[in-house]
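Every protein chain but one is kept in place in this view of the complex.
Presenting chain A:
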Amino acid sequence: MFDHRIYEQIERYLAGSMPAEEKAAFEALLHSDPRLADQVQEHRQVLHAMKHYGQRQQLRHKLNSIHTEMEGGSQSVNSELRAWKVFFKKHAQTMAVAASVSLLSVFGTLWSVQQIKKPVQQQTARYVELRREVEKIKKEQRAIINGIASADAATPAPRSARFSGTGFAISPDGYIVTSSHVIQGADSILIENKAGLKYKVTEVHRNIDYDLTILKVEDPAFAGFSKLPYTFKTTASDLGERVYTLGFPREDIVFGEGSLSSASGFEGDTTSYQISIPLNPGNSGGPLLDDKGNVIGVINGKQAGQEGAAFAVKSSYLLQMVKEMKERESGLSVSLPQQNNLSGASRTQQLKKLQDYIFVVKVYN
C-alpha cells in the first residue's frame, strides 16, 4: 500500500522541503492516519540512525588514521618504555617509602651503634689519659728504653731526669749485671729489690758491643748475697723454647713470658736472641730464663713499631765479658753460680726464689 512515492513524500516532509500548502495537507493526513504517523516516526528514526552511523564510521576512520600517524615507526620501543614509565609511576610511592625506610634504618643503625660505642670510647680515652699520667711519672723515674735503634737517641736525657732499668745478681760477691744504656751518663746508681734491700753500686766493667755493664755493690755493710738459685747457660738455646723474664717496667716486679722466636737479634745481630715477650721501658737489663731456670740472656730492647719483637743478649757473651773483666783486673773474686736450684720447681716456686736477686736499677744524674 505504501510505495516509493509515499516514501519520497515522507522524506521531503522530514527534510522540510515541502511547499507550505502540501505540508499542511500532509500534516492533516498524519493526524487522521496514525499508521502513517508511525511510518513517519520510524522513517525518521532509521534515517537518523543511518546518518549518524555513517558519521561515526567516518570519525572512527579519521581517529584511527590519527592514531597510526601518532604512533609512527618507533612504537615497539615506545611501548616498552611506556610500560616502564607506567610501572614506575604506579610504584613510585612504594619505592620512595621503601627507600626512605632503608635509609633511615641504615643511618639509624649507624647512629645507635655509635651511641653504644661511645662509653667504650670514653673509657679508652680515659685510659689513654691515665697512661699519659703514668708516663709522666715514668718520665721522672725511668729511662725510656725503646729498642736498640732508639736507645742511643733516648739516652741524652735532661739532666734532672731519673731513669730506671732492671738488673740481676751474677755472683754472691755483689756483682750485678744490667744493660749499658740503662746507666749511661749516670752520676750515681742505686739498686733495690722487691724485699726492699737498697744498695749503692758502681760500674766496674762495660762492654758497649754487647750492651752489658757489670756493677758492684759499694756498700761497706754489704755481706754478700745468699747463694744464687740459677746458673748461666753456656750453649745456645733452641728455637721455640719457652722463656720468661722478671723486670721493673713499673714500681713493682713484673713477670713476662713467651718463647724464643729467633736465634739472631735486631738486624741479624748474632749476639742476641729474638724473643716474643711483651716488654716495656724498664725491662732492660732483666734476666731471660728458660724453663729449667738457666739464665740464657739479658733483655736489652725491642723493635719499635713491630709486634712481639724483643731482644736479649745471649748469656754466653755475658760469661765472656765476666772472663774479660777477670783478666783485666786480676784478683777479683767473681764466683759464678754452679748449681741450679730451680730446675724441676714449678714456675711460681721459681719466681719466688728468683725475685730476691732481681733489682730495679735507679739512675741519678
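Simple rule for what comes next: a contact is a pair of C-beta atoms (placed from the backbone, for glycine too) under 8 Å apart; a residue touches a chain by one contact, two chains touch by 3 or more; residues count from 1.
Just so we're on the same page, contacts and distances are computed from a predicted model.
One subunit of the complex is not drawn; among "Glycine betaine/proline transport system substrate-binding protein", "RNA polymerase sigma factor, sigma-70 family", "3-methyl-2-oxobutanoate dehydrogenase (2-methylpropanoyl-transferring)" or "Response regulator receiver protein", its UniProt record names it "RNA polymerase sigma factor, sigma-70 family".
Touch with the chain omitted from the figure is made, among A:31, A:52 or A:328, by A:52. Interface residues of chain A with the unshown chain, by the touch rule above, are 3-4, 7-8, 42-43, 45-47, 49-56, 59-60, 62-64, 66-67, 69-70, 79, 82-83, 85-86, 89-90.
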